[in-house]
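Only a single protein chain was left out; the remaining protein chains are all shown in position.
Going in written order, the chains are labelled A, B and C, and every chain counts its residues from 1.
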Amino acid sequence: MIESTLPIGVPLLLLGGAIVTVGAGLVRRSAAWPITLVVLVLSALVSVRQLLVVLAEGPLTHRLGGWPPPIGIEFAVDGLSAFVTSVVVVIALLVLLYARDAVRRETPEEEVPFFALLQVLLLGLTGMVLTGDLFNLYVFFEISSLAGYALVGLGSREAPVSAFRYLLLGSLGASFYLMGVGYLYVLTGSLNMADVASILPGLIGNPTLTIAMTMMVAGLSLKMALFPLHGWLPDAYTYASSTATAVIAPIMTKVSAYVLIRVLFFVCDPALRATIPVGSTVAWLAATGIVVGSVMAIAQSDVKRMLAYSSVAQVAYIGVGIGLGTPFALIGATLHILSHATMKSCLFLVTGSVQLQTGRRSLHSYEGLGRVMPWTFAGFTLAALAMIGIPPTAGFFSKWYLVLGGINAGEWPIVLIVVASSLLTAGYFFRLMEKIYANPSPSLKANDPGMLARISIMALGAGVLVLGVANFWFVGEVLQPALPATLRLTGM
Amino acid sequence: MEAATESIRPFLAIIVSMLAIPLIVASGEKRPNLREAWTLIAATIKAGLVFSMLPAVLAGETFTCRLLEISPGVALELEADPLGMIFAIVASTLWLLTSFYSIGYVRGAGEHKQTRYFASFALCLSATIGISFAANLLTFFVFFETLTLATYPLVLHKETEEAKAGARKYLCYTLPAGLALLTAIAITWGLAGTMDFRAGGILNGSMATTGQLRILFVLFILGVGVKAGLMPIHSWLPAAMVAPTPVSALLHAVAVVKAGVFGVLRVTGFVFGPELLGDLGTGTALAWIAGITLTMASLLAMKQDNLKRRLAYSTVGHLSYIVLGAALINAWSWTGATLHLMFHATMKITLFFCAGAIYVRTHKVNISDMVGIGRQMPFTMTAFAIGSLGLAGIPGINGFVSKWGLASGAVAAEQPIFLGLLVLSGILNAAYFFPIVHQAFFKQNDAFPRLGEASPLMVAPLCVTAALSLLLGVAPNIGIHAWELANLTARAVTGGAI
Amino acid sequence: MIDLFIGRWPYVLTVVLMLIGLYGMLVKENFLKKLIGMNIFQSAIILFFIVHAFKWGATVPVYDHHLGDAVEAYINPIPHGLMLTAIVVSVATTGVGLALLVRIYRAFGTLEEPQVLERMQSRNRS
Partner (left out) sequence: MKQVSIFVLILLGAVLLAAGNGLPLFGDPHAPAAKHVSDHYIEHAYHDAHTPNFVTVMIADYRSFDTLGETMVVFAAGMACLLLLRGHVRRRGGVVLPPIVHRDDSIITDLVTRAMVPVIQIFALYVVFHGHYSPGGGFQGGALLAGSVLLVRVVLGQDRSNPIFPVSWGTPFGVAGLAIFLGVGLVALAFGGSGLQYDHLPLGLEPDMLRNWGILIAEIGVAFAVMGTLVSIFDDLSGESGEVA
């Protein structure tokens, strides 16, 4: 019975956690953080346990209301969804450690709704990952989006404007997705992913199907900030409060990427995919996005905005992997979900700490910080090296698999872009690094943030390295079994 | 003869200096003696580990160590083969000497941020040993890039505008090179289905068209050639001379640049192999690039007045000797190349040590200011003379032995033009080194400050390296059996014997 | 094509409504109007679903003892249920959008996009 409730364990914990947080917050405001911490620790335990069980025993399902699919809603967990859930929850937990002091200083009066919405956000994201129902996914999509808009809107004076734009575009994306689901429903009469997947092959050749898939991909790409639909992201990340950015930036776009994988590779079967030119379009747009995002990042003078544009580029790597769709490319994409989540959260936590300590955010003002905040910037350096793709960090290996995937697919220009983009990334990170370490700034008064924040930054920094070295354990044990058999490497 | 033993020793040799890093950092600026003790202990253990594998390697055994898998079918795998041993011995021995020298230097010159300096240094050495023991291309690449990065803070060390420019230039050359190498590795894996180094090569002509293989070769040479200082992609090396002298000595005379030429050796001998290189014609092309580089570099070296820059150009030239040997790829040239990898290191590090000793004592960097210095620093300048004579190829010093091998290789390859270039370059070497020695000893300069020698911590290592150069010149097979090791790898790669 | 307008005319109408909504979102410069455009767009999608619930000759999906379990007798209940949820989502999104607009208005004193952007920039400069 415990096993069968695992798939809904994390969402229910977070749902209950949000309710309890608000309820307790009515009585005592400072209870919000500890409750959230407990909920997230439990969620992390459940998600990791779920991952282990899934790896050992195969997919788990939970039929809500006891109704078999396609009558009711089914939560179906396979390796991939268990993996992404764990990534989401664990990264969020680490950011939460940082969040206690940051939220108290940045938004002292909104502690309760902030932490409640944080859990709502995670509820939405984990729900999206775990559900096996296309429409249920839309509901969770919107739950996470609403929480996201609010968290983004709570920042500097400009934040509401960027949040409002995000809201318009996000709703547009969700609506496109819903429209796609609508077409699929009209064509198949079902909303359950597995059921739809079994009906779709009979519909090959129907022009509406192509457009339905295009709508879904477009909607998800918007949410994922895949070029050219990335317009909302830089402002949103730049103006949001540091904790909000550190939660949203690493995981929100990744979950959309996960859904894209789910739709393209689990709902569509290979024969169907062959008739729809979505894959190569996504790959090429994403490759363009890598270049555009990196070049824009170089042009920025605000560190947070630079990281935001770098997110556009990094998400595009995942897009390239999804678009290429070869076994190696998919490994690259899924591994990059994890590695980018780790390194980007680390980077944003550092910029947040710097902003809290010194109020600085421009590239120029980072001079000499390496000396006064040694631990923080040790983590930053590791994460930055991973972003560039220096071995043996995690960032290197995800790009490595993408390169192998590109070579397998024979897409040489994309291989070239993936490889050469590392140089652009190196361009903006080494410029910053030089300022951080080589320019002494004697008047600087700052030091490493408190113990909790330091732990989370260091853990993420170390994680980047450990993930890189142990990447193959991950690929072999987690990512490979999680993909459909036709998309696995041969001989594994 | 190809007996492979599972052993953790190659791994330990790499990890020992990495383990020293946290200890170095923890000791910090407050306890410099403890910090330096860690460096020395790590260096001693590392050298001990490397040497402990030597007898078995000489007997034809190799030590392999398969760590965890890092990509499907590709593990982080180490193998101590003769070629790897040559490089590892050079790096670990000279690290030990450089550690003593560094202590004298950074304290004498009053350098800042010494902790960062020693920590980066230890990381560099880990990477270097990793490069030498790497058993496949991906492992090689991992350590190759680590070395690139670990060197960056050392070049940047002084944090002046010049140092920043030099460091930037360094990255601008090495990072794209790394990417070219990465692409080449990925393609190789696609073609050959393996990344393991195998003496005689893993690629063959049936795997792809000639044109494709040529492009692949160019990518590889771009990847490793930057560090090997091949023209026209060498200019980071003189710029990187802004680093403290021990860094120049060890990294830009031994570790980094030798990693580059070591990469060339691995690519020509262990990825492409003699036959394929001959079929593609790329071996000859590379030989020409090397030939041009070694001549041009010698000419450029003459123009430099800054001693370290002159040594840098000399390094560029001598690296190309090795590349030439690797490109001609016959038993003689390979022996000469691997020997030169080792012997050039002892000679060049002597010269850099001398330059550093002079700087710390007199704060002079330009050759024109060093008139009459031999009277003040007799040991230093004698060592300098030995080193420069060796580089010019005077018999009795080890440089002669390796050049002999290379020259015989040019003859064996029936390419006498390269023999001519080697002779010419030897004359040019003499032309740019002898004036320094001459003005140091035989010109009167009463104005020269009477300061005497630098600290023993600095003078002793440079005497040791000079003595080593002499010793190896007389008896190249003594001690580490350099000649034998070089022969072993030459036999394995080319199939021929001397 | 004829088939589209004769046999599927309600669908064509939802497309038109959708385009009207999108027009508002893309072209109008007032944030509130953009939000209204978004609402129209979402309504269009809701109608798109509802259109496909319809069956000729069927009645509301409430059990009637005279009709029993006859499938043809009731229209499809699923789109109605789904859209109930979608409506709520739309309402909630509008609510959050309005909350953001209140904050924008408080910070910048206007809801016209060009003016807001101008004021954002002039404040950044000063």
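FYI, a residue touches a chain if its C-beta (ideal position, glycine included) is under 8 Å from a C-beta of that chain, and two chains touch if they have at least 3 such contacts.
Keep in mind that what you see is a predicted model, and the values were worked out from it rather than measured.
Across the entire complex, contacts from the unshown chain go to A, C.
By the touch criterion stated above, the residues of chain C touching the omitted chain are 1, 3-4, 7-12, 15-16, 18-19, 22-23, 26-27, 51-58, 60-64, 69, 71-72, 74, 76-82, 84-85, 88-89, 91-93, 95-96, 98-100, 102-103, 105-107, 109.
Within the entire complex, the positions of chain A that touch the omitted partner chain are 1, 4-5, 8, 12, 15-16, 18-19, 22-23, 26, 62-67, 70-73, 109-110, 113-114, 116-117, 120, 123-124, 127, 135-136, 139-140, 142-143, 146-147, 149-151, 153-154, 160, 183, 185-191, 199, 206-209, 211-212, 214.
Here is the rule we use: only the chains that are shown with their structure count from here on.
A separation of 69 Å divides the Cα centre of chain B from that of chain C.
Between chain A and chain B the centroid-to-centroid distance comes to 44 Å (mean Cα coordinates, whole Å).
Centre to centre, using the average C-alpha position, chain A and chain C are separated by 28 Å. Along chain A, no residue makes contact with two or more other chains. The multi-chain contact residues of chain B, meaning those touching 2 or more other chains, do not exist; every residue touches at most one other chain. Residues of chain A that touch chain C in their complex: 135, 138-139, 142, 145-146, 149-150, 153, 157-158, 160-161, 163-164, 167-168, 171-172, 174-175, 178-179, 182, 185-186, 191. The touching residues of chain A, when paired with chain B in their complex, are 385, 390-392, 396-397, 400-401, 403-404, 407-408, 415, 419-420, 422-423, 426, 430, 434, 437-440, 469-473, 475-476, 489, 492.
The touching residues of chain C, when paired with chain A in their complex, are 22, 25, 31, 34-35, 38, 41-42, 45, 48-49, 52, 78-79, 82, 85-86, 89, 92-93, 96-97, 99-101, 103-104, 107-108, 116-117, 120, 123.
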